[in-house]
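Pasting a structure below so you can have a look.
One protein chain omitted, others in place.
The chains carry the letters A and B, assigned in the order they are written, with residues numbered from 1 in each.
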Amino acid sequence: MTALSPSLAPQTRRRLALGSRHALPVALVAVFLLFSALAPGFLSLANLESVLVNNFTLLSIVAIAMTFAIAAGGIDLSIGTAVDFASFSFVTLVLSGQPVPLALAAGLGGGALVGLFNAVLIAGIGISPFLATLGTLFIGRSVQQLLTNGGNPVYLPPAGVPESFRFLGRGTVAGLPVPLLVAGAIILIAGLILSRSRFGRVVSATGTEAEVVRYSGLTLKAHLAGTYVLVALIAAVAGLVLTSTVTVYIPSSGNAFLLNAIGAAFIGTTLHPHGRPNIAGTVLGVLLLSLVANGLLMSGLNFYWQQVGTGLLIFTVLALSFASRKA
Amino acid sequence: MTTPPSDTIIRLDGIEKSFGGAKALSGVSLAIERGTVHGLVGQNGAGKSTLIKLLAGLHQPDAGTIEIDGQRLTHITPHAVESLGIHFIHQDRLLVPTFTVGEALFLGREPRIAGTPFLDRRQMQRRAREVLQRYFGLSLPNSALIADLSTAEKQIVQITRALLDQPKVLVFDEPTAALVKREADLLFQLIRRLREDGITVIYISHYLQEIEALCDRVTVLRNGRDVATKALSETSASEIAGLMVNREIGDLFPVREKAPGEPLLTVDRLSAPGRYHDVSLTLHRGEVLGLIGLLGSGAKEFLRTLFGLETAASGTVTVQGQAPWQASPVQAARRRLALVPEDRRRHGVALDLSVKENTTLASLSRFTRLGLIDRTAEESETDRLITRLQVKTEGREALLRTLSGGNQQKVAIAKWLSRQSDIYLLDEPTVGVDIAAKVEIYALIAELAEKGAGVIVLSSDLNELIGLTDRILIFFRGEILRTVTSETATVDALLADVTGSSELTRHAG
């Protein structure tokens, strides 16, 4: 977090811990109550499920991926590229008649490739993550155009390919939608990795003070490289779920998640006592964004107010937490 | 030398300053005469830098008064100080690296082309050339960027910048630390010329020879007090050295059973061109070895090489008979070496991690099962070390930022205790550490040695080295000048060796 937050005096740190830590949960409750009152259909079970499935699932997976990059003191602007590459690899293999499990594995591989490329740039050469992943994003865009004859979508037709490719996106297990279960699993595993594992501890330390990690006899570069591969792998899962749901690969469509993922991850840092990126915070951040988007829609407000609402919300949470750190 | 009219331009009276309970200055009084060169000396931690920061308006004193030109200052700001004509030549050179010399010199008071809003670059270049030539006989190409200049040239540009403001007082803080002799000589000539022009100079330095050659008067600081102010005509370098040294702290150091065991670390003819040359030593179990040398003597670079942070061109380092290794901190830590680096707040501990996270950072594998950290084991290890090292903290989850310098340093050491290291490389282990924590750290070092570890301490605190170590290796110009037994070493002799004045005497004799 030090990379992104101004240096803070100890007493303000403590005040931050006491004061603005509650900004996110309070906002969440407020938003929930507000829309329950304003929008008649908001509280219905069907609507809340739709929030989870339509708004929450994919963004939460991508935002969790982004959380690792930010925790390591960096950022991954090419996160959508990993989503796209996973999606493209998956679609291509399914269309060429390969079994679905193989296609899924290839999808993960395709996404990981993007992460590997970033890892070489960031850990190997030492380019700043912002510039490295920006370059990857642009190259990835061209590569996708080249692969698709100038950016044509690739459809998975209902006939001629195994139905099972839809399972990940549209299946249910015990009445629960599979995408939601996947998101749940990712949340649990990612939470375990970031807050309980040795790898996660070193990643957090890297984001806090990379030089201390090196001076402690730890392999800084390996952990940085691992972080960006992990980010891409998690994003790839989102790509697979997305493709399986909409049954089409649209070049460069993964970018749509980028800004909300960054926003959610940073909103999430306000939940942590020391302002660090964390999975629970990210998940609540995504939930907040999802509820606001849905709530604005349900209150009959013009669809276009959604973006203004989310923007204002992110701005307010950031202003509250940063200003209280500064004071 | 014509005697300038004797009046006081800066008068400090009874200045006190504490930082978080640790007293940095406890009653300093000082009068600086107009038009003189006034030296300020003292060991690390004597209070020199605190005093200068107060004068610069960067800190406010807790008690005492500051008078400049007979005018008593109530609230001292950097701006107020500068407007009174006091300028500082800081150790870190505050110049924009991508600027040309002219741009750097005139930033904030740029000449314009008459009648336009545009920079007069030609005038900037011309005047830059003029002043650099006039003051230093230095000619730099117009296109030279600050980044391309040598350290000395950068410093000259900074001094020139201050001179453009026609200052009354110039404060030099260790100005020769990064200069070669010829550059330093130029600087001394300049300072003498400044004095002739009636400018008052405050000169802070470690090098007593410089003080002797340059200053009219000198004030010695020790333990946050001014112990003496002398005219150089009435004193000598050796008297000043005597005043700088604490004579009464011998009992700070623990008595230790000195029984060195088997060799732990063997260094054979290690060389890194331009840094150090042919350094050999053997560190035994139970031994505390001291290293001393001024900036640039190679001692620090040598210590960093042992931990794999820098590479040597030739020579070998062997740990307990194992084969020499590819130098890297990872490999060094694996061979049970531990480094407690000088820059504690950037390298030693992460201020925004908790006590627990810092303590176990180097030894996480010990607490990891199937990739996950065993919290109970980690917490009990942290608590054990907090107790053992008497770390004063709100608890293991407190951020390192909330601890005092001494307690941060204990955590930096605890990190390696947790890793169960055998060889401890301590780089200035007690800088910025209050006296109570110092004593505890000394005791800890002694205990480590008694339990069979090997310790190498690099320190510029001579008392510390003599009190703590078995042998002291003196680095001078990249080589080990000599090795002395700590029991027979004296501060005066060490000081003479380190600053090279013993060399000079020998050559002269």
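One rule holds in what follows: a residue touches a chain if its C-beta (ideal position, glycine included) is under 8 Å from a C-beta of that chain, and two chains touch if they have at least 3 such contacts.
Rule of thumb we're sticking to: contacts and distances are computed from a predicted model.
Student: When one chain of this assembly is omitted, its UniProt record names it as which of these: "Dinitrogenase iron-molybdenum cofactor biosynthesis protein", "Xanthine dehydrogenase family protein molybdopterin-binding subunit", "ABC transporter permease" or "ATPase"?
Tutor: "ABC transporter permease"
Student: Could you tell me which of B:203, B:367 or B:476 touches the chain that is not displayed?
Tutor: B:476
Student: Among A:106, A:123 or A:137, choose the residue that contacts the chain missing from this document, as touch is defined above.
Tutor: Checking each option in A:106, A:123 or A:137, the one touching the absent chain turns out to be A:137.
Student: Which listed residue, B:10, B:140 or B:204, touches the chain dropped from view?
Tutor: The one listed residue touching the chain not shown is B:140.
Student: In the complete complex, the non-displayed chain touches which residues of chain A?
Tutor: Contact residues on chain A toward the absent chain are 3-6, 75, 77, 121, 125-128, 130-132, 134-143, 145-146, 150-151, 259, 262-263, 266, 302-312, 314-315, 318-319, 322-323, 325-326.
Student: On chain B, where is the contact patch with the chain that was removed from view?
Tutor: 79, 82, 94-99, 103, 107-108, 110, 112, 117-119, 137-141, 144-145, 148-153, 176-184, 207, 209-210, 274-276, 293-298, 476-478, 499-501, 504
The rule is simple: only the chains that are shown with their structure count from here on.
Student: Measuring centre to centre with CA averages, how many angstrom lie between chain A and chain B?
Tutor: About 45 Å separates the centre of chain A from that of chain B.
Student: So in the complex, which bits of chain B are touching chain A?
Tutor: 309, 329-330, 332-334, 339, 341, 346-354, 357-358, 361-362, 364-365, 368, 371-373, 375, 399, 401-402, 415, 419
Student: State the interface residues of chain A toward chain B in the complex, per the touch definition above.
Tutor: 1-2, 10, 13-14, 192, 196-199, 201-202, 204-205, 208-209, 211-219, 274
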